[in-house]
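For reference, the structure I am asking about is given below.
All protein chains of the complex are present and in place, except for one that has been dropped.
Right, subunit A next:
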């Protein structure tokens, strides 16, 4: 594995571990999701470089578009839950707990 692949591979793994072990705030889980999207963007941008195919350059751009949509949706959920629960502490979101 070249060091390029190693770098975004480890960044993706670390961000997904951070998403899995979210501790106090909902927004830090959303930030880990954003950094997963960033490492995927860099990984997809490697494709036109290493395969020498310029038309594959649209793939990371389209991915960035949908990642922006997803970030907006996540932030809207964050604002809505802050309005109802008063903060975004994850241990307050216990309406569905049995």
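Definition applied: contacts are C-beta pairs under 8 Å (C-beta built on N, C-alpha and C of every residue); 3 or more make two chains touch, one makes a residue touch a chain; residues count from 1.
Note that in this section contacts and distances are computed from a predicted model.
Engineer: One chain of this complex is missing from the view, so tell me which of "Guanine nucleotide binding protein (G protein), beta 5b", "Vacuolar protein sorting-associated protein 26C", "NTF2 domain-containing protein" or "NADH-ubiquinone oxidoreductase chain 6" is its UniProt name.
Structural biologist: Record says "NADH-ubiquinone oxidoreductase chain 6".
Engineer: Need a quick check: the contact residues on subunit A for the chain that isn't drawn.
Structural biologist: 1, 3-4, 6-8, 10-15, 17-19, 21, 23, 25-28, 30-32, 34-35, 38-39, 41-42, 45-46, 48-49, 57, 60-61, 64, 67-68, 71-72, 75, 78-79, 82, 87-88
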